[in-house]
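Just dropping this structure here.
Every protein chain of the complex appears in place save one, which is left out.
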Amino acid sequence: MGGYAVFVWPSYVLALVGLLGILMVSRRSLAQLQNDLDRLRPRREETTSGGNDADAQAEGEHP
Amino acid sequence: MHALANPNRFLKLADAIQPWAVGICILCFAIGLPYGLVFSPADYQQGDTVRIMYIHVPSAWMGLFCYGVMATGSAAYLIWRHPVANMAARASAPVGAMFTALCLLTGMLWGQPMWGTPWVWDARLTSMLVLFFLYLGYMVLGDAFEHREQGDKAAAILALVGSVNLPIIKFSVDWWNTLHQPSIFSMEGVSVDTAMLAPLFLMVGAFQSYYVVVVLMRIRAQVLQAKVRSARLLQAAE
Partner (left out) sequence: MKQFWALIRRDLRLSFRQRADSLMVAGFFAVTVILFPFGVGPEPGVLERIGAGVLWVTALLAALLSLEHVFADDAQDGALDLLLSSPLPDSVIVAAKIVSHWLTTGVPLIILAPILGVTLQMPSSSIGPVMLALALGTPTLSLIGAIGAALTLSARRRGVLLPLIVLPLYIPVLIFGVGAIDAAVMGFDNSRLYAVLAGFLLISGALCPWAAAAALRAARL
């Protein structure tokens, strides 16, 4: 790469680290929260985005 | 937009969007990366270092874009109490901070071969550095309160104050830069060959779709967090 490889490749590696890092952190916290919720409230026919009307009301006011 | 204020309804929409975002992201990376790294031409003046641009410029764009989302979401939250807008703002902050940091670091890696020194107080890089600190302040402030709602409101106000300040800071840094630096060091002069536009747009597309994937994930996490909190409160009350 005309001797510039030592600058170009680290840039792409850094991008990979940053993107994967944030992705993994986000996925992990999502999984953990789902875990916590499952332990606190045994899953009925609840999907991650569903919920009964009481839930919907509550979430609408207290994010 | 007000129809989406209900988090559960928003999450249903998110479920529908997510697979598309993932697909577009993978596609853009699959085409953009080899294109940028190998198949696109090297620059006449800068040689292969121009390939850093395919990371640096999209990161810079995303750094600003995420702050825009933060500011807009914060405004919607403060004016209309739109809960999803606030969640989008909070979700975007770490992603935006990461992109800004990536922009700064790749800027340094680009600067060393281009200018012979890793850091230069170029107007754009300096503004990006300040932007990074604005992100940091927002994230730390949001988490510094006992009640999450206090943090949400404080951070939202800070995001708006920051967005008013950002153009003022850019203006000041531009002026300061012309005072202290010959224009050789400006990044403004990089002209982009049309053959380079395609990988550039592909990488921007890749980063944008990545953003959608991650932010939707983080919003979902915030909704779950609220449910966990209320479930815990219920449990404690029993």
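Per-chain residue numbering starts at 1, and chain names A and B are given in the order in which the chains are listed.
The criterion applied here is as follows: contacts are C-beta pairs under 8 Å (C-beta built on N, C-alpha and C of every residue); 3 or more make two chains touch, one makes a residue touch a chain.
Note that the structure is predicted; figures quoted are calculated from it, not measured.
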Which displayed chains the unshown chain touches: B
Residue of B:Leu13, B:Ala42, B:Leu64 or B:Leu136 touching the missing chain in the full complex: B:Leu136
Contact partner of the left-out chain, one of B:Val22, B:Ala154 or B:Val212: B:Ala154
Sites on chain B contacted by the missing partner chain, in the whole complex: 78, 130, 133-134, 136-137, 140-141, 144-146, 149-150, 153-154, 156-158, 160-162, 164-165, 168-169, 171-173, 175-176, 179
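Just so we're on the same page, only the chains that are shown with their structure count from here on.
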Whole-Å separation of chain centres (CA-atom averages), chain A against chain B: 16
Chain B-touching residues of chain A, taken from the complex the two chains share: 1-2, 4-5, 7-8, 10-12, 14-15, 18-19, 21-23, 25-27, 29-30, 33-34, 36-37, 40-41, 48-51, 55-56, 58-63
Chain A contact footprint on chain B (complex, rising order): 5-9, 11-12, 14-15, 33, 37, 42, 47-49, 51-52, 55-56, 59, 83-84, 86-87, 94-95, 98-99, 101-102, 105-106, 109-110, 112-113, 149, 152, 210, 213-214, 217-218, 220-228, 230-232, 235
